[in-house]
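Note that this complex is displayed minus one protein chain, with the remaining chains in position.
All chains are identified by letter, namely A, B and C, in their written order; residue positions are counted from 1 within each chain.
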Amino acid sequence: MLTSKETFAEKETGRIEAFSDGVFAIAITLLVLDIKVPRELPESARLIDALLAQWPAYFAFVTSFATIGIMWINHHRLFNLIKRSDQMLLVLNGLLLLGITFVPFPTALVAEYIGHPDERVAAMVYNGTFVVTAILFNVLWHYAAYKNRLLDPRSDPRAVQSITRQYAFGPLIYLVAFGLAFFSATASLVMNMLLALSFAIPGRMSRSVDSTHGGAND
Amino acid sequence: MLTSKETFAEKETGRIEAFSDGVFAIAITLLVLDIKVPRELPESARLIDALLAQWPAYFAFVTSFATIGIMWINHHRLFNLIKRSDQMLLVLNGLLLLGITFVPFPTALVAEYIGHPDERVAAMVYNGTFVVTAILFNVLWHYAAYKNRLLDPRSDPRAVQSITRQYAFGPLIYLVAFGLAFFSATASLVMNMLLALSFAIPGRMSRSVDSTHGGAND
Amino acid sequence: MLTSKETFAEKETGRIEAFSDGVFAIAITLLVLDIKVPRELPESARLIDALLAQWPAYFAFVTSFATIGIMWINHHRLFNLIKRSDQMLLVLNGLLLLGITFVPFPTALVAEYIGHPDERVAAMVYNGTFVVTAILFNVLWHYAAYKNRLLDPRSDPRAVQSITRQYAFGPLIYLVAFGLAFFSATASLVMNMLLALSFAIPGRMSRSVDSTHGGAND
Partner (left out) sequence: MLTSKETFAEKETGRIEAFSDGVFAIAITLLVLDIKVPRELPESARLIDALLAQWPAYFAFVTSFATIGIMWINHHRLFNLIKRSDQMLLVLNGLLLLGITFVPFPTALVAEYIGHPDERVAAMVYNGTFVVTAILFNVLWHYAAYKNRLLDPRSDPRAVQSITRQYAFGPLIYLVAFGLAFFSATASLVMNMLLALSFAIPGRMSRSVDSTHGGAND
């Protein structure tokens, strides 16, 4: 009556996307608040040394920035195909955003505790957050894609399957990083950084982007 | 002259919605700043214990996140029907956003004082904020819906009445949680969490979402 | 060549508006960070007393929220008529946003110093910020409206003149509040609150909103 169902649904997912984009943008920008200006240095200390000593804060900042950024791109990919909304999608997307907005806390934890005896706990909390978020990505996607429940009816089935296959690896990879933290916090964080860097290597991902749109080059 | 009144009004509510979405997104993302990294632990203390000891902070974070998230969805539902704006709507929406942006403060209060002798005061401030916000939702809606003042003229009267009926419960429910805090802060907060969780149970809400759009399945 | 000049200009002011809306929404939401949770209370102190004792923080929060909110509405009114952009408009709008993003600082200053000997200085900094911002509003508007430089060519001249007349009062009113702070910080802040409240009284403002759009009811 008010509007055709289809039109409403598209506006609906549009607003979910816009709200989610806002949350991603704020979470990624708040990360810098965890880098503290060295204050009350002892007389003999030099600022440059104090700045270099807090390298874990920069490392955690860059890694979390890259990880949230890649999650934003993945969120984007899903909502290129999801064109209808229902209550459960709202709930699942809300849980996903809960994971994203939480990231600044484990980032600050890692920045504070790398180099301390408890660094492995910090790295496990950090990677635990990513494991949960990656699982939530899969749950949201499976819910939306099951029998094309909320997808654009014109979606390319190969694009849908391609996402399903790729996203299944997310929780596994972060689980490995989580387990690695049990042995070495630094190794675990380096793996996080490598995961983020691997995204920047052209080829693999660009193919998948193409296939999302039923690219003619398949 | 400049534009037709109708067109202007739609653009107007569009910008109110976008601004409100921004405020909701920022308020929900700022909540994480209330979770503090444990610092200056005594020699014998373990990080994992310090992290577990601050469970009220995580509890408050998740509860506030869910509550603001549900309020965002409700705000959205109202503005699916509200299609004109006037000065009073701007004022009432502003008061509503004032309530939303305030939430991080009582959240931090609860995170700090649960387990302390003053925890009931903290829980009352927390639920008092939600009582006021729920009342403001009702005031805004009644103002807009009175004789269809600001609603889309094609709105389904049943959808309008359905919202009116449902929103009347909001202040009552939070008032109960507020009163409960007088006896037990924890019970009060558990009720807040259950309220948020109840939203995630399919059925009730999805019906009301359908009815908002004058769904043919009624 | 690329697009018609007109289309580009509309997109241009659209993006300026969206960016400004983001800055307004963030500044208004950051205000809550100035309300601090009372910590390390002495054994005998009660939380409720500590919360009531920091009433200046709530007062400053509400007043600043209302003032930024009204400035957002006014910004909105201007950009309903401004339909072209140039470099000077970008610079003037940037200066205006500089004033808006600065507001959380004098708000925190007032929240901290009301009731202290230095409260008048705090109130003067607070109102000084609003004087400067109100002047910047006038400068931006005069620049855009001069010979209809950047306005919609179909703008109603009466609407333009009405804004010009009304905005001229802004700096004067805040200058009075600034001067009042020299004698009494509290009186000055009460005047800020009354100014914000006066906006909520229907009638005066709603008329001017109508006239902005060349309302037929004039």
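Going forward, a residue touches a chain if its C-beta (ideal position, glycine included) is under 8 Å from a C-beta of that chain, and two chains touch if they have at least 3 such contacts.
Computed from a prediction, not measured in an experiment: that's the story for all the values here.
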Within the entire complex, the undisplayed chain is in contact with A, C
Sites on chain A contacted by the missing partner chain, in the whole complex:
17-18, 21-22, 24-26, 28-33, 35, 37, 39, 41, 46-48, 51, 61-62, 65-66, 69, 72-73, 76, 80-81, 152, 154-156, 159, 199-200, 202, 205-206, 209, 213-214
For chain C, residues in touch with the removed chain
1-3, 5, 8, 15, 18-19, 22-23, 26-27, 30, 33, 86-88, 90-91, 94, 97-98, 101-102, 104-105, 108-109, 112-113, 116, 118, 121-122, 125
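By our rule, only the chains that are shown with their structure count from here on.
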Find me the chain with the mean Cα position closest to the mean of all the protein Cα atoms on display.
B
For chain B superposed on chain C via Cα atoms, how large is the rotation, as a multiple of 5°?
90
When centres are defined as mean Cα positions, the distance from chain B to chain C in whole Å is 25
Calculate how many whole Å lie between the centre of chain A and the centre of chain C, each centre taken as the average of the chain's C-alpha atoms.
36
Listed in rising order, chain B residues that touch 2 or more other chains are 18, 22, 26, 30, 33
